[in-house]
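Note that one protein chain of the assembly has been removed; the remaining protein chains are unaltered in position.
As written, the chains take the letters A, B and C, and residue 1 is the first residue of each chain.
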Amino acid sequence: MTRTRRRRLLLVMCLLVGLGGACALILIAFRQDMLYFHEPSAIAAGDVPINTRFRVGGLVAAGSVERPGDGLSVQFKISDCTATVPVRYRGTLPDLFREGQGVIAYGKLMADGEFVADRILAKHDSSYMSPDTAQALKAGTSDACLPANRQYSR
Amino acid sequence: MRRVFWAVFRRELAIAGRQRGALVHQLLFFVLIVALFPLGTNTDQTVLIAVAPAVLWMGVLLSVLLSLNGVFRADHEDGTLTQYLLAGEPLAVIALAKMIVHWLASAALLVVAGPVLMLMLGVSLDAWPAMILTLALGTPTLVFVGAIAAALTLRLPRAGLLLGLLVLPLYVPVLIFGAGVVRAAIVGLPYAGAVYIMAALCVLAITLGPWAIAAALRIGLDA
Amino acid sequence: MTHRLSVAGLRCGRGERALFAPLDFVADDGDIVRISGTNGAGKSTLLHTLAGLLSPISGTIDWCPDANEAVPSLGLIEHQNALSQVLSPVENLTLLSRLAHPASRIDQATIVDTLETLGLRRLAHQPTHTLSAGQKRRVTLARLWLIAPRVWLLDEPVAALDSAARRRVSQRITRLAGGGSVIVYTTHERMGLGDTRCVALD
Partner (left out) sequence: MTSFTMGKSLRRRFHRLGSLPYFYDVSARWAIWLAVPAVVCIAYTVIAGLVLVPPDYQQGDVFRILYIHVPSAWLSLFAYTTMAGAGVVALVWRLKLAEIFIVAAAPVGASFTGLALVTGAIWGEPTWGTYWVWDARLTSELILLFLYLGVIALHQSIASPRTAGRACALLSIVGVINVPIIHYSVVWWTTLHQGATLSLSGGSHMESDMLWPLLAGALGFSCLFGWLTLWGMRVQLLWRERRSRWVMRRIVNG
């Protein structure tokens, strides 16, 4: 009986150690940087390699959108709270693309600090309201600078 | 419990040692999948580097899947599995021994071969540690999780196809994190977080896997 | 009086279809129970169900355990020999005896001796796939000498054996029953065992 009980204890201990270890590893993982993704501030700080493809996400800075030349090319700035990155793109833009809107750009960072995008996706936020409410809100507060992570998950 | 574990471990090791040809076949299969891939593209170096992590990991997934198809078959056909079920010791302990040897005999080679093939695809040496690390952490997860489904489908006709259908969705987390880490390593981004998650999955698979395999064997043999 | 094995209203089969009419019988220590029935009558299924590998469709199986063991230690010899083709008889039997008695040390010499009584000394270290069907059967029956469960379930133990080996196995089974083991077996051959009970499946 004691043998059976000792064996069962051993097995339960192994299970607990395994589960505990897995939990600890997951907790450590959450402390790490889990985003395969860069923000303008990281690019401004020079943490991002040049000439490799990655994604950059942020809000289209107000008043930055220009369409020089034939109208198919567009230049704008993506910004988060602290920094902005100039972006160049040639192609059609999604309907939701507009100033102040969250976007994700796929492309490469050039040596001169300009981001050349080959794909732009508009990210719609998860707040929904009627146009009237939106109007009222806009009148009240300007689009305040939120912490970077809140901007996308809002 | 320990004695039975080692008895099964030694037996499986002896069998694997006498069937070295199977190991080579599996390695060749893996090499072929990866080597055939560039032939289907225009061998543009930037394209190859971009898809290298995915190709390597898919090769690993398929090789492991293929090897799992027969992991319990011989034991089932010759009746050894019945003797395992009747042993007074927990079946999970036997499953653990069996799966460790299976990993050593099949997947461990992939851990070595993966980085070499990665070099052949033109990926720089900087990504080596990430590749080896993720393969070492990912392949045990693949083996233990896949064995659950292999045990469930043991007695079914045309089990091979069904096995793929059941197992590949379960392999998605390993694929996402494994290939993601290698991709991040190639462009020089930090990847520690995903490695920790892979380690957590690996620990979970090794601790809970044997119990699930044991349960699956009992269910699968009742069919 | 409590019996070691009592079976009441037992119906078994794979899936939902029962293979034979409800079965009732008991067996005590030292009993030799012969299960008879035509091909497909469910003899092997019954042995598997008795071993707890299949769940019965209905009815009960009660093993009266000893005071110090939770489950009766149980040996099963199936149609399949439970031998890996690439391993030698000695390697195979080492594992099988270790599974049955984890604590005991059945060493290689004991196994080789047992194989010798069955006329297999020369083949003890050959890969099993080089043996003939009868020789393989003899290797797996060497377990009757090596391990000592309280209950033996034997499915066609002497299939493919020559008459000398058959006689030796029969003697061994009789000796085991004399020592207090319960033997439940099926056979189509004449084995000359002093059956104490006979169960017919229909």
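Heads up, the rule we're going with is that contacts are C-beta pairs under 8 Å (C-beta built on N, C-alpha and C of every residue); 3 or more make two chains touch, one makes a residue touch a chain.
The structure presented is a predicted model; accordingly, all values stated were derived computationally and were not measured.
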| item | value |
| --- | --- |
| Omitted chain's touching partners, listed by label | A, B, C |
| Residue in contact with the excluded chain [from B:1, B:31, B:109 or B:166] | B:166 |
| Missing-partner contacts on chain B, residue numbers | 145, 148-149, 152-153, 156, 158, 162, 165-166, 168-170, 172-173, 176, 201, 204, 212, 215-216, 219-220, 222-223 |
| Chain C residues that touch the omitted chain in the full complex | 2, 14-16, 55, 60, 62, 64 |
| Touching residues (missing chain, whole complex) on chain A | 34-37, 57, 92-96, 101, 104, 120-135, 149, 152-154 |
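Assume only the chains that are shown with their structure count from here on.
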| item | value |
| --- | --- |
| Distance from the mean Cα position of chain B to that of chain A, given in whole angstrom | 33 |
| Separation of mean Cα positions, chain C and chain A [Å, integer] | 66 |
| Length of the line joining the C-alpha centres of chain B and chain C, rounded to whole Å | 37 |
| Residue list for chain C, restricted to those that touch at least two other chains | none |
| Multi-chain contact sites of chain B, meaning residues that touch two or more partners | 1 |
| Complex contact set, residues of chain B against chain C | 1, 3-4, 7-8, 11, 14-15, 18-19, 74, 77-80, 82-89, 221-223 |
| Chain B contact footprint on chain A (complex, rising order) | 7, 10-11, 14-15, 17-19, 21-23, 25-26, 28-34, 36, 49, 52-54 |
| Touching residues (chain side chain C, partner chain B) in the complex | 14, 51-55, 71, 73-76, 78-87, 91, 94-96, 98-100, 102-103, 127 |
